[in-house]
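Reading through the structure tokens given below for one structure.
Every protein chain except one is present and positioned as in the full complex.
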Amino acid sequence: MLSYPWTALVTVAALILYFVVTLNVGRARFKYNVSPPAISGNPDFERVFRVQQNTVEQIVLFIPALWVFSLFVSQIWGAALGAVWVIGRILFAWGYYQAPEKRAAGFGISSLVTIALLLGSLIGVGLTLYQTF
Amino acid sequence: MLSYPWTALVTVAALILYFVVTLNVGRARFKYNVSPPAISGNPDFERVFRVQQNTVEQIVLFIPALWVFSLFVSQIWGAALGAVWVIGRILFAWGYYQAPEKRAAGFGISSLVTIALLLGSLIGVGLTLYQTF
Partner (left out) sequence: MLSYPWTALVTVAALILYFVVTLNVGRARFKYNVSPPAISGNPDFERVFRVQQNTVEQIVLFIPALWVFSLFVSQIWGAALGAVWVIGRILFAWGYYQAPEKRAAGFGISSLVTIALLLGSLIGVGLTLYQTF
């Protein structure tokens, strides 16, 4: 069996965060009275919506990079970096809920983690292929 | 080899559903004459577009949760829950195509499955880590 419990734990944490920011869009639709399919018109709603959209955009990159890094470099380092990503995304979301300019710190932290996971994955996979020949 | 054929089968079913709702956006662009990059202006087009957007948002959560659940809890239960998710998303899409209020039942079914997969994954991964120590 493929057993990467720390990587899986960080994955579940990231998915729960994503689930919460998605629930918040539904609540914001009700609170600010923005009925589907409308996605704009109220700046407070738009911020909540953009948090979720941005989280989709980033989690799509994060989860595959986290697993490739864990498989080809290190599970423990992958999970540790991934935990920082989750914290950064929490700061991003609750910052952006307050004001667009408060999203920068969390966004920066998570972006650095993503770059580290991507570069690490590229090196780890490259070394694995190199050792095959 | 990692062999989870039932989980893989449900994954492929979910991807085919997603592929179809994505094709429907292209057809709706043509039918309602909404040229890229525009994504609004016609409520009929907007519903078809929102179905696809919402399916992206949910499949991003579903596929990783399905696999973590299958790996750490049970392949058969994961695949069975996953099949219910796919059925719920079909009801959601074809309901929403008719009217925004007809999307609720399918959305609710799939959301309950997602919650079950997430909570089950958290418990399964937690128990695996607990048994390691």
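Order as written gives the chain letters A and B; numbering starts at 1 within each chain.
The working rule: a residue touches a chain if its C-beta (ideal position, glycine included) is under 8 Å from a C-beta of that chain, and two chains touch if they have at least 3 such contacts.
It should be emphasised that the depicted structure is a prediction, and the values quoted were computed from it without experimental measurement.
The omitted chain makes contact with just one of the residues B:I59, B:V73, B:A93 or B:L118: B:I59. When the omitted chain is restored, the residue from A:W6, A:F19, A:F49 or A:W85 that touches it is A:F49. In the full complex, chain A contacts the hidden chain through residues 2, 43, 46-47, 49-50, 56-57, 60-61, 64-65, 68, 71-72, 100, 103, 114-115, 118, 121-122, 125-126, 128-129, 132. Think of the hidden chain as still there; on chain B it touches residues 1-3, 5-6, 8-9, 11-12, 15-16, 18-19, 22, 35-39, 52, 56, 59-60, 63.
By our rule, only the chains that are shown with their structure count from here on.
Our note on geometry: chain A versus chain B, Cα centroid distance of 18 Å, whole angstroms.
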